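Of the protein chains in this complex, all but one are displayed in their positions.
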Amino acid sequence: MTAKARPSLRHIVSINDLTNREIEIIFDVAQAYLDELPDPNLSYRIGRSTDIASKFILASLFYEPSTRTRLSFESAMLRLGGDIITSADPATSSAAKGESLADSVRVVSNYADVIVIRHPRDGAARLAAEYAAIPVINGGDGAHEHPTQTLCDLFTLKKKNKHLKNLKIAISGDLRGSRTIHSFVYALARFGAIIDPMAAPGMELPAHVHRRLKEEYRCELVSRTDESGAIDALYVTPDEPHQQSLFSGPEVDYGVIMRQKIDAVYVTRFQKERWADKNQEYPRIDAKFLKDSKYSHASVMHPLPRVGELDAAFDTDNRAMYFQQAAYGVPIRMALISLLLEIRKDRSLQKFEGGFDTPKLTLYEQPLATGIRCANKNCIVHEPMEAQYVRNKFQIVKNETNTDCRLRCFYCENDIDHFVVGSKKSQWFSDDPLTLLRPADQGVKDLVVFASAEDAAVAGYHPKHSTSSRSRASS
Amino acid sequence: MTAKARPSLRHIVSINDLTNREIEIIFDVAQAYLDELPDPNLSYRIGRSTDIASKFILASLFYEPSTRTRLSFESAMLRLGGDIITSADPATSSAAKGESLADSVRVVSNYADVIVIRHPRDGAARLAAEYAAIPVINGGDGAHEHPTQTLCDLFTLKKKNKHLKNLKIAISGDLRGSRTIHSFVYALARFGAIIDPMAAPGMELPAHVHRRLKEEYRCELVSRTDESGAIDALYVTPDEPHQQSLFSGPEVDYGVIMRQKIDAVYVTRFQKERWADKNQEYPRIDAKFLKDSKYSHASVMHPLPRVGELDAAFDTDNRAMYFQQAAYGVPIRMALISLLLEIRKDRSLQKFEGGFDTPKLTLYEQPLATGIRCANKNCIVHEPMEAQYVRNKFQIVKNETNTDCRLRCFYCENDIDHFVVGSKKSQWFSDDPLTLLRPADQGVKDLVVFASAEDAAVAGYHPKHSTSSRSRASS
Partner (left out) sequence: MTAKARPSLRHIVSINDLTNREIEIIFDVAQAYLDELPDPNLSYRIGRSTDIASKFILASLFYEPSTRTRLSFESAMLRLGGDIITSADPATSSAAKGESLADSVRVVSNYADVIVIRHPRDGAARLAAEYAAIPVINGGDGAHEHPTQTLCDLFTLKKKNKHLKNLKIAISGDLRGSRTIHSFVYALARFGAIIDPMAAPGMELPAHVHRRLKEEYRCELVSRTDESGAIDALYVTPDEPHQQSLFSGPEVDYGVIMRQKIDAVYVTRFQKERWADKNQEYPRIDAKFLKDSKYSHASVMHPLPRVGELDAAFDTDNRAMYFQQAAYGVPIRMALISLLLEIRKDRSLQKFEGGFDTPKLTLYEQPLATGIRCANKNCIVHEPMEAQYVRNKFQIVKNETNTDCRLRCFYCENDIDHFVVGSKKSQWFSDDPLTLLRPADQGVKDLVVFASAEDAAVAGYHPKHSTSSRSRASS
């Protein structure tokens, strides 16, 4: 009776594992739980009339500190009538003895019905999902993603604005290290938002996130000089980008955008644990900053915890929505758990497929010892304990014009742009990345990707024609 | 649906948050749970016939080690049919990322229905109660108080002696660092006990506790020389001091007191974590010590854990009551939780107001940057993470003759005797503490208290007449 995956098994590792339609279904179910409350302004005994998760168990596997995410997931499961088992501290778990995550989730698949995982490594949740026989929910993996936080954020925005279309959202702080931001901007782009990035110096969105916004969600990065001469830039996204894969961008009316009020300012903490320089300059949001008339109706949001970047004196302002965001954690997670466990008779994630679909990308896969490895040193593939369990796995992503392609790490989703491609059969290699695209799907199996011509040569491969950039032009 | 406080919201931060009558009600409910047991000597499946806390959640927020308090609260909640969520280790909670307690309890107010908190800082539980939207129970805050331990202690005494009036109780060990002792002596005084303090050298009751016993509970500190010439001192309290605010002390019959047997010896652990010198001389209670005929019927009590100060060889003596005390933790906490959650239809803390009432004291309050700060360095107001959330708050306590007053920290309840008082409007200051008492309530808002004339001068205030002590005499 080793846990065997159910046919309909779903994992929520990235916000992009959910379509827009599915996100709306989750919100409907969350709202249904809220509607049961005697006082809609009071979470007091939410779920008192339901017991649908009875005899189901949620396992919290937390390899990094958490209060909000873990306790709200556990509260949600209990409110549904279910039970919880918790490993909150890697120092007291078998990880302290050197156990791999892959082994741990396979074992825990026999003890529980759904796993929530938090881990310091980017991509750890995807690895867990590869090995688990029960649904895995990503409770935050390194600087990668935090999709359930984004569900709370979007729900907060929807409740406030009645809809999620064409909102104008400013995001402030550590846009690079904040996994919350990464899930959030993908979702915003998918719902057609205008995103105003206000990064701390050196903490801009990571290159791969930026590029994905542009290429997959068709965001246009619009620069402008404001009255004071400062240069500003906005991501402007079309409506429903996911339904318009050939969409070439609307005629952006800058004047309209300039006059729009900001719907929300989303503030994030300086993720000290992910940066070497802990004394970095960092923007502080307070009543003075928010006095600008463009923020007059802005929801002020924060995933929390905060450590000074958002003034506590602002808490009594009725634009402050961050405790509301945290409060929605329970109904949102109740909804997500019930849908993943398929215990709501009336609603299911399986029945509605519309909306955003992750593009089907060809997968390149090799044993860990072979060829190129993810360049992100914090990616789970670099964790020594997982060396026996991960492979070099990349999705092959082409650009819009089919003139170039890059590799996206299957786990952490960071990009690799420069590489050479070898053929096992013929033992040649080429620096033309499009080599990866030309063969049929099964053809990928013949190919080995190396980080450089030197690496390919060391492995005994020979250059096809030349290693100059001419080969790319000629393809 | 951010958690909004219910109108009848109560917190148990100090034993003085409960009246004597309310304590008796808690005991009645606890006894009712005990009466359900098939064998009154067996805790086996206490609560098997009740499910009244079903779908309620207790959150344990423990920032300091605990076994007894946390597990007995959790057991109590489960025995009532409720559920629990637990943060047992600050290193794995968002506190590790620098989150304030104030933010944490506001967030957790949305995930649970009642919070039990333990914290190394004095006064932390009061801060938590200020921000929580659900009942906060103090599970021990620094060297301040531990009121639910006192409820177990009093219940043990009541079960043994049938009543709580006029008991003679010896308290031994670290009377200064033990929060348990502080809650206990307040309660003993309020029930009219004679308290025999047997402090380890240098570990006497803190000055503010001593003074409170004398001034608020009308304890008379009676010194006497025993046959061997040693000087002894006892706190002798009148019956029901809370009902007799003008009570001036009975004619104490020393002879009677001398002849009384000790009803209980309460032993406490050396609170190593709160003292610099870890190798301090410390009294050890054992069978030999307890051979004295005055202890022949004494209950020997200890809040546990013990670390050598109470001989394990004494465990089989039928005066040993410490495991009994620990055992009562479950029914007592079941009672307290049911009453705070208002889920017992038959009993409520709200309906009975008689007994001890905390005196209504005027509150002095300023932003943290302004004026005098609590002198207790372990007070929660000195915790950097809370700097945005605490204020300088003091209750103004006058002496019996209305000739002097002092400041009591709203959080840790330590006293400040020496200060000067300034007026914002007129920019003068005076070293007459009674200045604080003279204005009407709203008048306090005009006043700023400084630790010294120097501080006041630095802040730009000028002495009223002179800074000599004459001003006090002339008032």
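Read from first to last, the chains carry the letters A and B; within each, the first residue is number 1.
Criterion: a contact is a pair of C-beta atoms (placed from the backbone, for glycine too) under 8 Å apart; a residue touches a chain by one contact, two chains touch by 3 or more.
No experiment lies behind these values; they were computed from the predicted model shown.
Checked against the full complex, the one of B:327, B:372 or B:385 touching the unshown chain is B:327. Contact with the undisplayed chain is limited, among B:75, B:183, B:268 or B:435, to B:75.
The chain not shown here is touched by just one of B:17, B:89 or B:130, and that residue is B:89.
For the chain missing from the display, the contacting residue among B:187, B:267 or B:304 is B:304, taking the whole complex into account. When the omitted chain is restored, the residue from A:38, A:98 or A:460 that touches it is A:98. The missing chain lies against subunit A, touching residues 1-4, 6, 55-57, 59, 83, 85-89, 91-100, 102-104, 106-113, 388-389. Counting over the whole complex, subunit B has residues 34, 37, 39-45, 47-48, 62, 65-68, 70-72, 74-75, 78-79, 81, 84, 86, 88-89, 269, 272-273, 304-308, 311-313, 323-324, 326-331 touching the chain that is not drawn.
Note that only the chains that are shown with their structure count from here on.
Once the centre of each chain is set as its mean CA position, subunit A and subunit B turn out to be 47 Å apart.
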